[in-house]
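For this depiction, one protein chain was excluded, whereas all remaining protein chains were kept in their positions.
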Amino acid sequence: MKKKVLAVLLTATMAISMAACGNSSEGGDKDIKIAYIVKAKTDEFWTAMEKGAYAYAEANGVELSFQAPEKETDVEKQVQMVENAVIKGFDAIILSAADSKSLVPAIVKANNADIPVILVNDVINEEALSAEGGHVETYVGIDQYEAASLAGTYAQENTEGGKVAYLEGISGVAAHEERLNGFKDQVDFEVVSSQTAKCDRNEAFNVMQNVLSANPEVNVVWAINAEMGQGAIQAIEQGGFSGKVQVFDFDASSDDIEAIKAGTLIGSVAQFPNLQAEAAIQACLDVLDGKELEEHTKTKAELITADNVEDFEAENK
Amino acid sequence: MEENYLVQMEDITVEFPGVLALDKVKFNARSGEVHVLLGENGAGKSTIMKVLAGVNTNYEGKITYKGEEIIAKSVDEQRKRGVSIIFQEMNLLKNLTVAENIFLGRQPMTKLRSVDWKKMNAEARRLLQEIHSDISEKAQVSSLSVGQMQMVEIAKALSFDSDIIIMDEPTSALTEKEVQALFEIIAKLKKDNVAIIYISHRLEEIMKIGDRLTVFRDGKYIDTVNIADITMDEMVSMMVGREMTDYYPKVSVKPGQKLLEVKNAKQKNTLKGVSFYARGGEITGFYGLMGAGRTELMRAIFGADQLDSGEIFIGGKKHKISSCEQAKSLGMAFLTEDRKSQGLILKFDLNQNISLANLDNSMGKFGLDMDKENRNNQKLADSMNVKTPSLKQKAKNLSGGNQQKVVICKWLNTEADIFIFDEPTRGIDVGAKTEIYKIMNSLKEQGKAVVVVSSELTECMGISDRIYVMHEGTITGTVEVNDMQYITEELMVGYATASKKAKKVEENEKEN
Partner (left out) sequence: MKKKINLTNMTSVIALVVLCLVLSIAEPAFRSFGNLINIFQQVTVIAVIALGINLVIFTGGIDISVGSVVAFTGIVMGKIIVEGGMPPFVGVLAALVIGLLCGTFNGVMIAKFKLQPMIATLAMMSMARGAALTLADGQTITGYSEGFRWIGVGVIPGTQVPVQIVFMIIFYLIAFYIMRYRKFGRYIYSIGGNEEATRLSGINTVQYKIMAYAISGFCAAIASVILVAKLNSAQSTAGLDYEMDAIASCVIGGSSLLGGFGSVWGTFVGAIIMIVIRNGLNLLNVSSNLQKLVIGVVILLAVLADSLRHKDDAK
């Protein structure tokens, strides 16, 4: 009997503290509530996007809920988040899909509840979507292929080239594949290795180390995200190959900026996640105002190198 | 304090939730005597000693020690005063050495505040030599036998310069040789004026070693007498409060067919070619010292272990027994040596324990029928006189004797024809023992074959119709039905130690 009471008290305390944890819902009755669901918060890319999102939301009287599962690979959890957002009755949902097909049923649920869905940064498979009778208002993001080709073109023109190693992303994620191909198609180097390091810095370190021991003459590396780029750079330095390998990556994280200034990274494609967030939120506001949107709301992408790194830093800090 | 008592306990009362364990009992002890504490399980003898040793501090009453009134507040305090207790389940740490165990928590330190191993070992060696033990102080406890562990405990008690050493059932797991060694040490301690409080229910031992005897029954003090002045029968009467005329009840049954026969059983290192048979309507005893191989033999027959070679015949038909499941299906029941860890699921209730070997009996129309199971089990439990408020009681809460009866119920629930009991009365009080003998007799009367492994000589001789004596994996002596009248204890021990050849019993007797 004592144990029963104890258990109940413990649960009650826990539940109440949980409720206390919950932000929002209370303070102020802002006009528009938007759920911004991304793939994970583990990458600097997402945290920059979150910052930009909240700033823009604040400035425009939007109540924002920025959510994500712990891992980019946890598709089921992201689906549940979207479903819960529909139940909660947000005015709009911004989604960066963890899988291009699995999120479709959840999007359809949002459609049925008349909640507009805006995609950001990651695409949804068109066929799958229309097969289910779902639709999205717009896709906000860079053109991944185009952005990647900025780096590819630079590499082709400004490096001696020769042998290139690619660090790929997560399979099934269209954006990652486009980034790979965007760079690849611009260069005519010999490909000595093309492997995934799952967007993880540690994995990239290991993969790069192995690549360097098998191919010590490799002189160009293209990593489709910043974490992998950093991992590659560390492996290069540790292996004593500094200065011999030209590394390019994607996202222009703060580590990347330091690396460009130090010369260990040649170039990084910045996507301006904060601008994407702004565009996404604005798109929501526009839709709710009755405006029609373009299919692809293109946002800015720029290759950052030693030439423009100082300006970039100044603008974006 | 009267009459030069070292310790005097008066009006001691201990209450546990729902149970009055001790009801204003008294007890005293003199230096240099062996004072035996006797009583059935639950009588309170362990409880009062735990009070004296400082283990159980929740008591009422007066304790006078060395002329001063004291309160036993903790084990450490009592130990410092000179009271040590050696428990039945020893408290040694298996992965430490003998010396480390003796000086646990109070290792001699060097000036640099590290352990002075040399001093500790030397001191331990001295203590061991004092009790004439040849155990090395550097030996790891895990490598010692039970008897040797007991020696270590005694050495530990001595290291505290104890004036009182309490021994709780010290011989229950010792071989005859180790018991002798223990008695020699007790004699020496007596000479050194140490008071020994000896809790036991082995009546022959009590007669041999004790000076005075105090009997408790159901938490109450009964009497204190000089052992020289009473007989074993009187001891038992005091203990159970009634006349016990038949320790070893015997019934006469005409033996039937050979239900179990084993030919030339061999197992590497343990069995070197054992052959025997057991008939229906007969109790076949197996006597021997520890390590003789009796348990190994029984386990192999029941399929718990494998034989390397040999033949087993059940009801005349040869079988290769490869699992307990198979043995059970052939009509065998096996009550293991260790009922707590092998015979029962202690954390489950009695219902589940009793029905485990035969769940078919509990099946109803749609599956397991708990009510049917309960009724069935209750019948069995009642027939065995299991003392418990309900079958929903967890097995671990029962006394040793009742636990053993529950195991018996489990096997009675099957349709076994061959019952193998391995040390069935170990750690059980006289009253319960007799009940178990009666149970064995009734199985005999039903025509079952009963095999009993026992290390208690008088018990074995008392209840068996035929006896096999084993020594280190072979049968060294066989006592047939007609020979039973001629056997003596010396002869049996002779077989068990292989000092007497396995000649015909009569011849051996004639030689004497």
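The chains carry the letters A and B, assigned in the order they are written, with residues numbered from 1 in each.
By our rule, a contact is a pair of C-beta atoms (placed from the backbone, for glycine too) under 8 Å apart; a residue touches a chain by one contact, two chains touch by 3 or more.
All figures in this text were calculated on a predicted structure; none of them were measured in a lab.
Although one chain is omitted from the display, it touches the following shown chains in the full assembly: A, B.
In the complete complex, the residue from A:Ile34, A:Val104, A:Ala259 or A:Val309 that touches the missing chain is A:Val104.
Within the full complex, the residue among B:Ala53, B:Leu174 or B:Leu344 touching the omitted chain is B:Leu344. Listed residues B:Arg79, B:Arg217 or B:Lys328: the one in touch with the omitted chain is B:Lys328.
Which of B:Val253, B:Leu356 or B:Leu457 touches the hidden chain is settled by the complete complex: it is B:Leu356. Residues of subunit B that touch the chain left out of the display are 302, 304, 323-325, 327-329, 334, 336, 341-349, 352, 356-357, 359-360, 363, 366-368, 370, 392, 396, 410, 414. Although one chain is not displayed, subunit A still touches it through residues 3-4, 6-8, 10-12, 14-16, 18-19, 21-25, 41, 65, 67-71, 73-77, 79-81, 83-84, 86-89, 99, 101-102, 104-105, 125, 128, 171-172, 196.
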